[in-house]
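A single protein chain has been removed from this complex, and every other one stays in its place.
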Amino acid sequence: MSHNTFGHLFRVTTWGESHGPALGCVIDGCPPGLALTPEWIQGFLDKRRPGTSRFVTQRQEADAVKILSGVFEDDRTGGPVTTGTPISLMIENTDQRSKDYSEIRDRYRPGHADFSYDAKYGVRDYRGGGRSSARETAARVAAGAVARCALGGGVTIRGAVVQIGPHAIDRAKWDWDQVGQNPFWCPDKDMAAQWEAFLDATRKAGSSAGAIVEVQASGVPAGWGAPVYGKLDAELAEAMMSINAVKGVEIGAGFAAAAFSGEQNADEMRSGNEGVRFLANNNGGVAGGISTGQDLVVRIAVKPTSSILNEVKSVTREGEDVDVRTKGRHDPCVGIRAVPVAEAMMACVLADAKLRHRGQTGR
Amino acid sequence: MSHNTFGHLFRVTTWGESHGPALGCVIDGCPPGLALTPEWIQGFLDKRRPGTSRFVTQRQEADAVKILSGVFEDDRTGGPVTTGTPISLMIENTDQRSKDYSEIRDRYRPGHADFSYDAKYGVRDYRGGGRSSARETAARVAAGAVARCALGGGVTIRGAVVQIGPHAIDRAKWDWDQVGQNPFWCPDKDMAAQWEAFLDATRKAGSSAGAIVEVQASGVPAGWGAPVYGKLDAELAEAMMSINAVKGVEIGAGFAAAAFSGEQNADEMRSGNEGVRFLANNNGGVAGGISTGQDLVVRIAVKPTSSILNEVKSVTREGEDVDVRTKGRHDPCVGIRAVPVAEAMMACVLADAKLRHRGQTGR
Amino acid sequence: MSHNTFGHLFRVTTWGESHGPALGCVIDGCPPGLALTPEWIQGFLDKRRPGTSRFVTQRQEADAVKILSGVFEDDRTGGPVTTGTPISLMIENTDQRSKDYSEIRDRYRPGHADFSYDAKYGVRDYRGGGRSSARETAARVAAGAVARCALGGGVTIRGAVVQIGPHAIDRAKWDWDQVGQNPFWCPDKDMAAQWEAFLDATRKAGSSAGAIVEVQASGVPAGWGAPVYGKLDAELAEAMMSINAVKGVEIGAGFAAAAFSGEQNADEMRSGNEGVRFLANNNGGVAGGISTGQDLVVRIAVKPTSSILNEVKSVTREGEDVDVRTKGRHDPCVGIRAVPVAEAMMACVLADAKLRHRGQTGR
Partner (left out) sequence: MSHNTFGHLFRVTTWGESHGPALGCVIDGCPPGLALTPEWIQGFLDKRRPGTSRFVTQRQEADAVKILSGVFEDDRTGGPVTTGTPISLMIENTDQRSKDYSEIRDRYRPGHADFSYDAKYGVRDYRGGGRSSARETAARVAAGAVARCALGGGVTIRGAVVQIGPHAIDRAKWDWDQVGQNPFWCPDKDMAAQWEAFLDATRKAGSSAGAIVEVQASGVPAGWGAPVYGKLDAELAEAMMSINAVKGVEIGAGFAAAAFSGEQNADEMRSGNEGVRFLANNNGGVAGGISTGQDLVVRIAVKPTSSILNEVKSVTREGEDVDVRTKGRHDPCVGIRAVPVAEAMMACVLADAKLRHRGQTGR
């Protein structure tokens, strides 16, 4: 992985700024012969799309994806399939309001990448955060849709928000069917109502809130991933931490495991009808960096949106003190829209792991 | 990063099994002209060495490192310096007691990589966990010592254990001078005494304990790292999660940030004598994947040692139920010896980031 | 380098098919702050553009390049500069005549990639050769223009055709000023006239001709490149051999060196005003994989265009014998248009070598 490319055999390179003409990605190494339509990709982009509820940014973007290469009509079916050559996807930006940002041209917004980009490059597209904008994640979601094709139907990836601000769900009430029924991807019906009130208050207060997102993958066979630096959990950690605003990643029991005893933490095994049956999943589906066949379970901590209406202390590019209020159309809780992005990153990691496993072992 | 290689310009490839003749690493891309002696590397290996207290494994390994290539006498000083060519380091294994493991040849130890390695490769060196053994981390520590040379004296990396089992330190009592004074790398004198009692009890009970380790780097200039998949925090997350038994990684405020409001989380800035001065460090020294010049702060969750004397349910390779007790000489809390390993991984990530930054920007 | 990506720190990923909606590339790792306009890139594309003389394909393509990301207004100059983020370039295809190719849908053209693509992928965009078309090289030329920015003005790269069919130039008559004065990039005025007659005859005969192209780079400082698998000449060889229709690469004296004695081949040295002065350049500017400061000299053999009007024996996808004549608008000698492409590849290799050298050594 190198700057703007992710993956080894299933490789995704993204490009584009928030307020440039377009953004997109190139997917190299996708297996040939897989059915792929713009509509399939669009379905995932629509889950991430801004402007769908009052709890996400009001920017209006169609986020319409175009397939520019790598797909051609299949001989037999006549339908579009991947050809094994690079798949170039493009999403044009249509609702940029660059003037919203003119006043932050010369001042660093705390918590944003403004200062660090300037320290690195000495020049940056300040409009909407440029390359550091969460808009870049649209390209990830598009790539993730292709990765799901490479994974095939046997692997199911789905995510949910499990905490907003200090309010965590009750895992005993977890209901996947609820996840699509509220604007928060919340699996706990009661908590969804509570978050609505909490986020309305947060928004009115000109503030923002953090969140914790959980992503699970079922159907991953035992054996994917590889020791010792290509560990499946290490690659998941890298993928997740590369998502904007993510500050923590844990697998299975995660940080809670630190307080466990060896017995509590052991994922005991018994023989089952279809091979080994595990009696617990504290390891979150990975041992020694290789999948065990259990569900992969990853949680990520998303910090509160840095762009807030309330005034915070900062400095200008010239080093003068200034107080900053960030106008514009921001998500009060970026963690919500991180769900389809985290799902997409898991899909990309798994597609790559599948191809590499097949390459090395022939299975 | 690809299977057994870590890094891009400063690249580390490790090899070796727990009970093979030796283990080691090849470091490619180290800048030339840096003073490097076996003694320098040995100093770091000695921090990680087994057998140094009753709280770590009693295996007796000298862990003596040999430099096989990449170092030659300097014209001017006559002392050994790096030449820019690959540095090959080797540590011979001397205290293998492979018979300890003969009985686990055909049974999977829960929480270990036994099952998943078999699922992937169909064959494995079962002695001491083979490649999945924590002995592999000796090679990382050796590589980390070289990485510190590449970083130079301006960057200081140090780590500490901040929680063992359910017992967390009091951060108000943090004293770096204490860290070398107890067998736990504990910065809180009072907690060190408490851990001693706790781990003695754990050991006697035939059990094990988890831990949380914190690593900090100071002196890292603003500008290292790069968006969007080579983010400094993403690479740190990958590096840390690749360490045996690590199940979680967080940067700065980490998971706690999920409960913060936007104001609480903002690292406000004011102009200072030497450029920008930050009023907080919730971001842990990274924004937008690029270092801010603040201290890098990373915490990792280490699960309890999987090898315990107490019986746990498992299966054999042939799929029969069996109860497993793991004899051998194991760390009651692997988190302790993870400290020099986590420091080494941070050194490797930063050395690589430094070289890549210099490559792209000339600074 | 991996499938559709070239380079390590200066990385180019190309995408697109001959008859798809567009083609392009993403350049990752370009240093920030370099002036870059579409006009600069267009100048190089125009050198490669089809339809400029009767000796190249009559396909009419504007090859107009768009910069979609990675460039923004400079604070000081107000002009567009690179920002250090990925530069996405797109060229729309406008003059596809896909029906020309309908009859080769099911038959393999000898010498083309039709058969091997099918063997690999089982599906291919047959229109104009799809991904294997020389149109892909437009993206390389665009990337090469950016690479020249990264190299700066001190490095000059230029190429020429030195042989067409059996007719080689007289090196004693080499005149760089002639190169732009004829449609063949020929440095030998007399030979240009001869080639004109030869290629007219070739074209009328429904045949095609091979060529040898030479590319030189001056101003490359001693020290770029690295042993032993990242050798500058090895990377040049890879880059050049990746160009469509290239079947051979040689550096300096190349194949002729096989017949030399050690004395003949030695590039003797004497001290000069500005350091070492070489008395010959049989090594073509590289020793031990590292540049010597002399001119880099690379020659490539380009086979005759595979698409010819004359009938050749072949088979259909179903395995039936068939005789193939390739209509369409083809270059009678693809070697001519290989000149700007080979220059571009050299620019990309050198830009990458410069950044890596700077990364490892700080110089």
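By letter and in written order, the chains are A, B and C; residue numbering begins at 1 in each of them.
The definition used in the following text is that contacts are C-beta pairs under 8 Å (C-beta built on N, C-alpha and C of every residue); 3 or more make two chains touch, one makes a residue touch a chain.
None of the values given here were measured: they were computed from a predicted structure.
The chain we do not see here touches A, B, C in the full complex. When you scan C:Pro21, C:Pro183, C:Gly223 or C:Gly328 for touch with the missing chain, the hit is C:Gly223. When the missing chain is restored to the complex, the residue among C:Lys204, C:Lys247 or C:Lys327 that touches it is C:Lys247. Taking the complete complex into account, C:Arg131 is the one of C:Arg131, C:Arg148, C:Arg337 or C:Lys354 that touches the chain left out. Of the candidate positions C:Pro32, C:Gly70, C:Pro86 or C:Gly210, contact with the unshown chain belongs to C:Gly210. Not every partner is drawn; the one left out touches subunit A at residues 8-9, 29, 31-32, 84-85, 226-227, 355-356, 358-362.
One chain of the complex is left out; on subunit C, the residues touching it are 1-6, 8, 14, 108, 110-113, 115-117, 119-121, 131-132, 136, 163, 165-166, 202, 207-212, 221-231, 233-242, 244, 247-271, 275-276, 279, 282-284, 286-293, 301-308, 310, 312-315, 319-321, 335, 357, 361. Contact between subunit B and the absent chain runs through residues 2-5, 8, 11, 13-17, 20-24, 26, 28-29, 32-33, 66, 68-70, 72, 74-75, 81, 83-88, 90, 120-125, 130-131.
The definition used in the following text is that only the chains that are shown with their structure count from here on.
Mostly identical positions are employed by subunit A and subunit C in their mutual contact, as over half of the interface residue numbers are shared between these two copies. A rotation of 180 degrees, rounded to the nearest 5, superposes the Cα atoms of subunit B on subunit C. Remark: subunit B and subunit C have CA centroids separated by 45 Å (rounded to whole angstrom). Multi-chain contact residues of subunit B (touching two or more other chains) are listed as 8, 226-227, 361.
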